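So that we are looking at the same thing, I have put the structure below in structure tokens.
For this view, one protein chain was removed and the others were kept in their places.
For clarity, chains are labelled A, B and C in written order, and residue numbers in each chain start from 1.
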Amino acid sequence: MTETLTIGKALNLGLRKAMEDDGKVVLMGEDIGKLGGVFRITDGLQKDFGEARVVDTPLAEAGILGTAVGLAMRGYRPVCEIQFDGFVYPAYNQIVTQVAKIHARSRGRMPMPIVIRIPFGGGIGAVEHHSESPEAYFAHTAGLKVVAVSTPADAYWGIQQAIASPDPVVFFEPKRRYWEKGEVDPDGSPDPLFGSRVVRGGDDVTVLAYGPMVKTALQAADAAAEEGRSLEVVDLRTLSPLDLDPVYESVRRTGRCVVVHEAPVTLGLGAEIAARVTENCFHSLEAPVLRVGGYDTPYPPSKLEEDYLPDLDRVLDAVDRAMGF
Amino acid sequence: MTETLTIGKALNLGLRKAMEDDGKVVLMGEDIGKLGGVFRITDGLQKDFGEARVVDTPLAEAGILGTAVGLAMRGYRPVCEIQFDGFVYPAYNQIVTQVAKIHARSRGRMPMPIVIRIPFGGGIGAVEHHSESPEAYFAHTAGLKVVAVSTPADAYWGIQQAIASPDPVVFFEPKRRYWEKGEVDPDGSPDPLFGSRVVRGGDDVTVLAYGPMVKTALQAADAAAEEGRSLEVVDLRTLSPLDLDPVYESVRRTGRCVVVHEAPVTLGLGAEIAARVTENCFHSLEAPVLRVGGYDTPYPPSKLEEDYLPDLDRVLDAVDRAMGF
Amino acid sequence: MTALQQKTTEVVDPVPGAGAPHLPGQPDLVQLLTPEGERVEHPDYGIDVSDEELRGLYRDLALVRRWDVEATALQRQGELGIWASLLGQEAAQVGAGRALADGDMAFPTYREHGVAWTRGVDPLHVMSLFRGVDQGGWDPVAHDFNLYTVVIGAQTLHATGYAMGVQRDGAESAVLAFLGDGATSQGEVNEAMIWASSFAAPVVFFCQNNQYAISAPIERQSRVPLYQRAAGFGFPGVRVDGNDVLAVLSVTRAALAAAREGSGPTFIEAFTYRMGAHTTSDDPTRYRLASELEEWKLRDPIARLKAHLSRAGIADADFFTGVDAEGDELAARIRKGTLEMPDPAGTEMFDHVYAEQTPELARQREEFVAYHASFEGEQ
Partner (left out) sequence: MTALQQKTTEVVDPVPGAGAPHLPGQPDLVQLLTPEGERVEHPDYGIDVSDEELRGLYRDLALVRRWDVEATALQRQGELGIWASLLGQEAAQVGAGRALADGDMAFPTYREHGVAWTRGVDPLHVMSLFRGVDQGGWDPVAHDFNLYTVVIGAQTLHATGYAMGVQRDGAESAVLAFLGDGATSQGEVNEAMIWASSFAAPVVFFCQNNQYAISAPIERQSRVPLYQRAAGFGFPGVRVDGNDVLAVLSVTRAALAAAREGSGPTFIEAFTYRMGAHTTSDDPTRYRLASELEEWKLRDPIARLKAHLSRAGIADADFFTGVDAEGDELAARIRKGTLEMPDPAGTEMFDHVYAEQTPELARQREEFVAYHASFEGEQ
């Protein structure tokens, strides 16, 4: 039976389901127990599953990831919450040198079924370090898998799929969309976690987005439609591995491609996508792949974030440029 | 008067010169004092400048960078040695959230003239974590500048320029080329630090490389020449900011471009370069920009590194593919 | 019982009264003013303050609290994005801040409004951060007061490095690094202590143990009193009643003096309580009992100094009324200034990334300007 849920609540239910299904699932993080996390994503879980399975940790991200590695070695499936995107860096050493490499180091003898949940992105009027989009740092790291969800249904299923994955998954949650609602059918069957999805058909330009920018892209498509322009919108969903076959197919039809993300453009996901799309659709392209993203600056004070973040207009501007090339 | 120096020795002399020129320059790192560093780049400097200016630190990379920030705030110019590429991650939090952001945070009131020296890349038969190419992690980070040197002259001048820079510079040293020789003229005048350089003229394909791969690219150009193919080779030198104007000019002539680096291809520097070159030279390109790099795997055990690293043949293979597109 | 178990018993000294902490009965707590406002002596720490200084301290405490209350109100009214209240920690902050001498440098977290006050920072320069106008508007160099650091613990290494710079300058100054109880679990904070010890750096770690890191009680971070951490790193640790401005002042002064004299670092644990929420986004009822707060209200840092000043005849009703009036003026100024703060120009974000602007960013800035200009006259 389909329910209407926010992304936040869908994550909460997905986590609960995963914990019911597998006794080895352990949640770890700062303030995730009694408080239920600063975004309440783990609300009620410590009460129902106890302190051994929902662990309020000391204030140390390297500690969270490093002990998660040890728990995984002992057969557990740790799900680590990083409180905000900008606080993942103390754990970076453990993630890049250990989590990502132990499966290869041990030639498969030590799987690392760890999920790293990161609420990411801006637009919530927060202070420094609370609005970042660090996904490229992880997508460039061999050994990790990286996804970003954009809908309640993907949130509900995606978190369960990520937890079930035998590989480490960095799971980006679109923090400013936590409260947006959508339909979830817990009896339905999910799309594969590591696949992209065309979320709106169109003919003129292929627009790619993930996480919080999917909604922006869809809004842009609505606006463009009013001007008679037809945008095909693809929700990338998986950032590593990338699943670009549907994109190539689309771009071969449209001949034009725009990638949108909040992260700074330089070496953001758009760079890789532009390179691959160009390599794979070279003769179909009528314009270079254009990128819309954050500027190459630190995330600005919140009074400036509207200027910093891609919005409907900036997407349309890029669409215009692609059409006019 | 021109001298013949190895890259290692040129760095050593450059550091010495910088320390003589500015009493605020302080070197910090593990084993850089009595031992002179595991690669002897700081050989003899502690003896001559004392322990206050060449600091053997505790074994903690976050500590090195974090105290460097404090020293910079007090008016010093810290030059931090990271012993090997794979050991920079414990310092990642300080680098990304502090070093890169303090100038912006303080609106220019607190400059961060910190140099982070990182011997990088493979090919030396080492164990895990000693052969990595993490440059993209830094080039994606707004607030940092990132360079990679490839010759003794650039090493000698570049380290001095980086130290003199008011901005933080991540300075990548091509570890496996430390012992290669070249001419240095201490009375000459250097090329700007943040500029790329055409190091060999050619007409058929533009080949871009930096650090240890410049030599590989030049060897490929030699080999190609024998087959009647003319490669233009560009030493990128600066990875952030990128200086691609000379590249655009070149590609507009050749119509073909190949980027070479040791780092994994996905979201490596090649991705950004491909995206920009395509955007800027769209109508001149006869083939997509092709990338030659490490595979999307952890750096392998040393018996496999020859298979992993781009070499002359893989560059030529990409050139062939670009020509045949 | 094995030898090891025995040792466990010897070493592990649980936080006295943890959960519902009681100050009395803590033999290792330095106190000069009881919660009732009674002056008491301590064998190691005296204090020499004039009546004028005492009144000054009271004024600091009261004005800082008034500011805090106003800021909380402004946040509730949507004028600040968030506010990190210092309610209950005024004495710890004012005591520490007033212990600083000219030339000493302080490294705050995001909660040290009381220290900012003692360093002469205009409250509006703090408000601008929480309003989202900038990352802190004061000049950290001019005020010898670093900008706020949001990444937990990062500033403790900066403070240590700065202190190493002080050593190299041959200066007779000290550095004061602020941190919270939760921060003591961060690797970087422990590294800072290791470095400070190794280089005998003139830095004092001032930890406000306000019993919580958001929802995590102190016991999650340490099974033994925090000040004992320092001995393991080879330097002294001391626990002071953080709600006693005199004790904090005395202990911090002594530690800073020792640092200036070359005796190296000290760790101060100021035992206090966060009387409000972690920030205005937080809901402490989810993780702590109201009764705990009630108990701590009896140890209020301002009430006890007021009691002392009145009882000892150091200040009279006029004085207190005067401070109250001054507080209202301050609050009005803060409110007005906050509401009138102009939004920053969009180009601001490009202008301070580097000391030497890059061509790429200059280009992005130009595009930004051109793009926004293209909308002009549109509406």
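Going forward, a contact is a pair of C-beta atoms (placed from the backbone, for glycine too) under 8 Å apart; a residue touches a chain by one contact, two chains touch by 3 or more.
Quick caveat: nothing in here was measured; it's all calculated off a predicted structure.
Looking at the complete complex, one finds that the omitted chain is in touch with A, B, C. Contact with the chain not shown here comes from a single listed residue; of B:Leu5, B:Ile41 or B:Ala60, that residue is B:Ala60.
Listed residues C:Asp60, C:Glu90 or C:Glu191: the one in touch with the omitted chain is C:Glu191.
When the missing chain is restored to the complex, the residue among A:Leu35, A:Ala62, A:Val147 or A:Val184 that touches it is A:Ala62. Note on the undisplayed chain: of the listed residues B:Gly33, B:Gly182 or B:Gly268, the one touching it is B:Gly33. Residue positions on subunit A in contact with the hidden chain: 26, 52, 57-58, 60, 62-63, 65-76, 78, 90, 93-94, 97-98, 102-111, 142-143, 145, 165-167, 194, 240-243, in rising order. Within subunit C, the residues in touch with the undisplayed chain are 2-8, 10-12, 44-45, 184-188, 190-191, 194, 197-198, 219-224, 228-236, 238, 254-255, 257-258, 261, 263-264, 266.
Summarising the interface, subunit B meets the missing chain with residues 30-31, 33-36, 38, 56-60, 62-63, 86-87, 89-90, 125-130, 266, 295-298, 300-305, 307-308, 313-314, 317.
In this text, only the chains that are shown with their structure count from here on.
Ranked by distance of CA centroids from subunit B, the top chain is C.
Remark: subunit B and subunit C have CA centroids separated by 41 Å (rounded to whole angstrom). One inter-chain figure worth recording: subunit A and subunit B are separated by 31 Å, centre to centre, where each centre is the mean of the chain's CA atoms.
For the pair subunit A and subunit C, the distance between mean C-alpha positions equals 36 Å. Across the assembly, subunit B contributes 90, 93, 97, 104-105, 142-143, 242 as residues in contact with two or more other chains.
Residue positions 134-135, 151, 187-188, 348-349, 353, 360-361 of subunit C each touch two or more of the other chains.
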